[in-house]
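A short worksheet on the structure shown next.
Missing here is one protein chain; the remaining ones are kept as they sit in the complex.
Entry: subunit A
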């Protein structure tokens, strides 16, 4: 193919414009369908929601189909600045970002542990990978039950330690506890951490699988050479293995950052942002003020979305820049 093009350019007869620019045009032809969809479902909505954040709108069109929105300029952002729920959400977003990063080293260590040849290892690997396969909603439900102080694992263990079984006034079995069981999901201080812990479970599995594929590509000869030089244990890991896993680490960090920022499903399932908004993050808060039952403030919701978009944009631009630099360096 490349040869043909080269011969083409050499022919003295003037080739058509299309033939001359074939190499430059071809990728765009393949990209067009994707670009159209990307524009319709991603790019245009981004600008629409930026625009909408300058309006006050309850999401209704009148009977003729005209929007009932009124222009308010940057007022929604001013309100956001004074809105304690917004700051709580932002703080929680940061907590998610920071704690979610634990998934990267934990995924690495599980991957190292599973990167052995033992009978049945495939089975163990799939068991570790399992949480990533099930839906986040299901993970949320399972953890919701897990934390339940009445019938969950946490409650059962607590009862075994601190409670004694008695009968209540009607003669039914009940429990008398020297200390009340911890109710993680209704505690404003702990609920967010409870949900992050639940979110880490599938995220660790994701990072683990990335590292497992990365470990397949670790050069055996380098390990051999390092071993001859007397490296082992932590030193081997840190100076020989981890540098070779750099691409896997990069992808793991990217997916974890994005995963942390778009945490929504588990919050919606486990606490609905409660108790009293203390577990909200920006994505859930946006949903709550704009489209949930008590929302109906589309403009305000859009301004929350815009802030989240700004934060995402910061990380994503950084990642893209890094990738670009790597590509350039790799050539």
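By definition in this document, contacts are C-beta pairs under 8 Å (C-beta built on N, C-alpha and C of every residue); 3 or more make two chains touch, one makes a residue touch a chain; residues count from 1.
The definition used in the following text is that contacts and distances are computed from a predicted model.
Enquirer: One chain of this complex is missing from the view, so tell me which of "MCP methyltransferase, CheR-type", "Sugar ABC transporter substrate-binding protein", "Intracellular sulfur oxidation protein DsrF" or "Raffinose/stachyose/melibiose transport system permease protein" is its UniProt name.
Expert: "Sugar ABC transporter substrate-binding protein"
Enquirer: Tell me which of A:42, A:63 or A:118 is the one touching the absent chain.
Expert: A:63
Enquirer: Please pick, from A:22, A:79, A:125 or A:262, the residue that touches the omitted chain in the full complex.
Expert: Considering all chains, including the one not shown, the answer is A:79.
Enquirer: Among A:70, A:172 or A:216, which one touches the chain that has been omitted from the display?
Expert: A:172
Enquirer: Which subunit A residues would touch the chain omitted from the figure, given the whole complex?
Expert: 58-63, 65, 68, 79, 82, 84, 144, 147-150, 168-172, 174, 180-181, 183, 185-186, 188, 271-272, 274-277, 288-289, 291, 293-297
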